[in-house]
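The other protein chains are all here in position, but one chain of the complex has been omitted.
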Amino acid sequence: MLRFDKGEDFIPSFTAWLEKNSIESATVICGIGMLKDMEIGRYDGREYTRMTEPESCEILSLQGSVSMKEGARFVHMHVSYANHDFQAIGGHLFSGIVSMTIELVVAPMTPGLVRKPAGGVFWQMDS
Amino acid sequence: MLRFDKGEDFIPSFTAWLEKNSIESATVICGIGMLKDMEIGRYDGREYTRMTEPESCEILSLQGSVSMKEGARFVHMHVSYANHDFQAIGGHLFSGIVSMTIELVVAPMTPGLVRKPAGGVFWQMDS
Partner (left out) sequence: MLRFDKGEDFIPSFTAWLEKNSIESATVICGIGMLKDMEIGRYDGREYTRMTEPESCEILSLQGSVSMKEGARFVHMHVSYANHDFQAIGGHLFSGIVSMTIELVVAPMTPGLVRKPAGGVFWQMDS
């Protein structure tokens, strides 16, 4: 379990931790806490439609994977969060700033998850 | 981690993989990707109310279990997905077609999860 602190840029901080610990493949099986200034996306088969969420929101779930894409670590996470009316909203998580804390559970795997181009902006897991 | 490809009928494909690998009990701890033509349900204490979702949607989370029910593998998964407005929707997942990919994290367990009738259409885990 990793803890991220208020103000951290979530995905770059996570990627830096993965690099420091030489983890190339992993799954993200749990993540709760709060994020603000999120950018999320929805893939339409060719590209992502994006939206931003400036508000600080409770993170309901985080699930995803870490793989290698063109030699660099690629964090692929989908987020579900609640707005101020408790309505759940979600999508592919492009970015977010930790607004209180994030507790993330990561299961490192044997290196081997690699992504390759699969048409458009989509990179398919090659394993 | 399993990867399902575009066009696969998600639950039958997963069940076939479980049979091929002789896995009778497992938990599903992470699943992201996209599904279309989903049928989801909501249990009212006696039966399921069902709805269908033709649109291809980002899967925000998949959680569930694999157990044996009357001698066959039974996949019990709850799904949360985002529609084109990023609103999250969800329920019991009856079926869905993989529309881009699904990356599923499965933790096999020692055989022993078995379901038995518990009134109405409900089968309770017997362990």
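By written order: A and B. Residues from 1 in each chain.
By our rule, a residue touches a chain if its C-beta (ideal position, glycine included) is under 8 Å from a C-beta of that chain, and two chains touch if they have at least 3 such contacts.
The model shown is predicted, which means the values in this text are computed figures rather than measured ones.
Engineer: Among A:I32, A:M51 or A:M109, which residue is in contact with the omitted chain in the full complex?
Structural biologist: A:I32
Engineer: Of the residues in subunit A, which ones touch the absent chain?
Structural biologist: That gives, for subunit A, the contact residues 1, 3, 29-32, 34, 56, 58-62, 80, 82, 84, 86-88, 99-101, 103, 105.
Engineer: Which subunit B residues would touch the chain omitted from the figure, given the whole complex?
Structural biologist: Where subunit B meets the chain not shown: residues 27-29, 40, 42-45, 49, 51, 61, 63-65, 76-80, 87-92, 107, 109, 113, 122, 124-125, 127.
Here is the rule we go by: only the chains that are shown with their structure count from here on.
Engineer: Can you work out the whole-Å distance between the CA centroids of subunit A and subunit B?
Structural biologist: Those two chain centres are 22 Å apart.
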